[in-house]
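Right, I'll just put the structure down here and ask away after.
The complex appears here without one of its protein chains, the remainder shown in place.
Naming follows writing order (A and B), and every chain is counted from residue 1.
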Amino acid sequence: MITAAAQEREHYLNASYGLKSWLLTKDHKRIGLLYLATITLFFFIGGAFATLIRVELLTPQGDLVSSETYNKLFTMHGVMMIFFFLIPSIPAVLGNFFLPMMIGARDLAFPKLNLLSWYLLVVGGLFSLYAMLAGGVDTGWTFYTPYSTTYSNGYVIATALGIFIAGFSSILTGLNFIVTIHRMRAPGMTWFRMPLFVWAHYATSLIQVLGTPVLAVTIVLLFLERVFHLGIFDPARGGDPVLFQHLFWFYSHPAVYIMVLPSMGVVSEIISTFSRKAIFGYRIVAFSSVAIAVLGFLVWGHHLFVSGQSLYAGMVFSFLSYFVAIPSAIKVFNWTATLYKGSISFQTPMLYALGFIGLFTIGGLTGLFVAALGIDIHVTDTYFVVAHFHYIMVGGALMGYLGGMHFWWPKMTGRMYPEGWAKLSALVIFLGFNLTFFPQFILGYLGMPRRYHVYPPEFQVLNVLSTAGASVLAVGYMIPMIYFIWSLRYGKEAPANPWGATGLEWQTSSPPPVHNFEETPVVTHGAYDYASLMAEEAEVG
Amino acid sequence: MADHAPTETLALRVQFDTEAQQKDAATLGMWLFLITEIMFFGGMFAVYTVYRSWYPDVFAIASSSLNEIIGALNTGVLLLSSFTMVLAVRAGQLGQQKAIVMFLILTLLFGGVFLGVKAYEWNQKFEEHHIPGQAAFHLDGVLPGDQGHAQLFFSIYFAMTGLHALHMVIGVGILLILIVQARKGRFSASYYTPVDVAGLYWHFVDIIWIFLFPLLYLIDRHLVK
Partner (left out) sequence: MSHPPEQTHIDSVGTYVKILLALLVATAVTTAVSRVDLGAFSTVVALGIACVKMLLVALFFMHLRHSTKLTRLVVLGGLLWLAILLLLTLTDFATRGILGVPGK
């Protein structure tokens, strides 16, 4: 895996060998790779559930699985993908690896806590996986009461316990990032010289710290209700199941911003690098990340429009939901303005970043549709909503993750991936994704409910298109798996700065040394100083 | 090579540049953890707020079934434990190793008394058939149609005081570890951070109780004599 030249130089991968040196590491870079292996496994498990769902939906009848099994499939798909793949993904892999480097630090503030965070994700994931293998859970990833507390016979507690444990992984990561950003920036690294990737992770960490504990206590209440029959959500005793929904979505709405904000940070880095231009409106984009984090906490009731929530609350939450779209739109405008008159090249990371902008815009705009009370009455709990959130989570967040993986792969591994195959799979993913999910907007509008394994025959054509898209998408995800692993041994050796990017992580070798920098850097200019960089290149060249 | 200290000490780990930076990072980290605890308990305070606003009269009657004198005295015990805890931190600031141990032990004892009294109170509830979810549940002074609402009060009572007690038990565990370390001379005026941040945790758990006491024990006691 290590080239001859790299082997002479000591770096974080060859500084020590053996299982213990990985399982007991305090190095944020190694921990990032541990997370990479873990979340990739969980991604493929979640993908397997999705495959079964889409295969069942090829026909209007429920002929592949029973309805009970189908309920378990979509529940476990959601649980795996959200809690064990998307929430950790970028922060735990790319954030852990690059946040300290980007601010000129030697590591995070609390390296041992960082390692603990990884173990918590693994243990939590294993609990939930055990529940899935032992018989599964069928409540939906949302665990609504009273079904989850009283009537479901599935492995509710085990799955919820796994999520609870993984939640602490998320909280501790956020805590670690916040302290690191506040207290460990290198000399000259002021707040407004930090890369936007760091700002995005700061905002994400705020959400992780303020929101996840409410999910944790909600799971505790669910546990107490199910095991001790306390009655907090029991209508027969004056309790209200809608209270569960409020508490659940207080976290779970901000959680979607945990999933998408880091991707936006990645996109900012990629757009500026492959336009050779500073991000247009740097400060506005930085503030918009924080604004998304804050406003994201004020809108959760839009998940409860038809639940029995008061109409007054519905109006309040609908009104507030329109505001949260604004900072996201600002980012899209600023990225576009960055591209204008930029020196653009279309390497793979750029393809993913551009894909993100387009698909996230569609997902975000359809969010405005469902934020309107009147429209939501019609499309709630239909495939319209399913399409909306997959455009953001898969078309947005996951594309950003893949773009980031390609962008920083040379730095992490010292190897280049094969550009031809990478461009091809980006295209396959883009096409497969749209074929999978665009028909679902139409299906939802026409009235096909979500979470149903049977449907009226007139919906079959659109479902078949969607499943066809899913198979293309699956191929698209397999190809990078193969060539990334291939590149570890056969990929071209990567220079320190293959993309000519600004940013402290590119000033050190590929792969980086154990303590990141030979000497603590002193920062004298802003994050995207391509003007100076190109002036230097002009002088030398 | 890298310009950091070649060896690590307790007070200066390799990722930090100065001892002050490390201490401040630890303190900030603990405060951030405490606000996660604010939100964690906050979910239960939200449940309390909703149901107390819906069923104020039943909640008042249910609240009066708790012994507020015992509750007040137990609150005093917990406040005393916070007092001894801050004196332990102060001993750390002054590097008084024996005093650190003594005050940590006192804190532990007061915490233990608090938990013992809570166990007694919970047992009282069991004997009076005030355990929600049980068939034998009955609260005097409340109509049959409202017994369910009374169960809600006790559900909240057990959930919140139980979660609080769990945090106390964890705190006791932390104190035990600190006492062992303090007796081995691990802390000094230049490094007493674990005592400091453990103190922050202990005081926070005390603050939770400062709110639980009036919210659970003192609801409209003038109504029920």
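One rule holds in what follows: a contact is a pair of C-beta atoms (placed from the backbone, for glycine too) under 8 Å apart; a residue touches a chain by one contact, two chains touch by 3 or more.
Because the structure is predicted, anything quoted here is derived from the model rather than measured.
One of A:Ala131, A:Leu210, A:Leu230 or A:Val370 touches the chain omitted from the figure, and that residue is A:Leu210. Screening A:Leu133, A:Leu311 or A:Ala538 against the full complex identifies A:Leu311 as the residue touching the chain left out. The residue from A:Arg54, A:Arg106, A:Arg185 or A:His515 that touches the chain not shown here is A:Arg185.
Note on the undisplayed chain: of the listed residues B:Ile38, B:Met102 or B:Val172, the one touching it is B:Ile38.
For chain B, the residues touching the chain absent from view are 17-18, 20-21, 24, 27-28, 31-32, 34-35, 38-39, 42-43, 45-46, 49-50, 53-54, 68-69, 71-72, 75-76, 79-80, 82-83, 85-87, 90, 93-94, 199-200, 203-204, 206-207, 210-211, 213-215, 218, 220-223.
Although one chain is not drawn, its touching partners on chain A can still be listed: residues 182-185, 187, 189, 210, 214, 240, 242-243, 246-247, 250, 297-298, 300-301, 304, 309-314, 316-317.
Simple rule for what comes next: only the chains that are shown with their structure count from here on.
One finds 35 Å separating the Cα centroids of chain A and chain B.
If you check the complex, the residues on chain A that touch chain B are 105-111, 171, 175-176, 178-179, 182-184, 209-214, 216-218, 220-221, 224, 228-232, 234, 236-240, 243, 246-247, 250, 513, 515, 517-520.
Taken in their complex, chain B has these residues touching chain A: 1-4, 14-17, 21, 24-25, 28-29, 32-33, 35-37, 39-44, 46-47, 50-51, 54-55, 132-133, 148-149, 151-152, 155-156, 158-159, 163.
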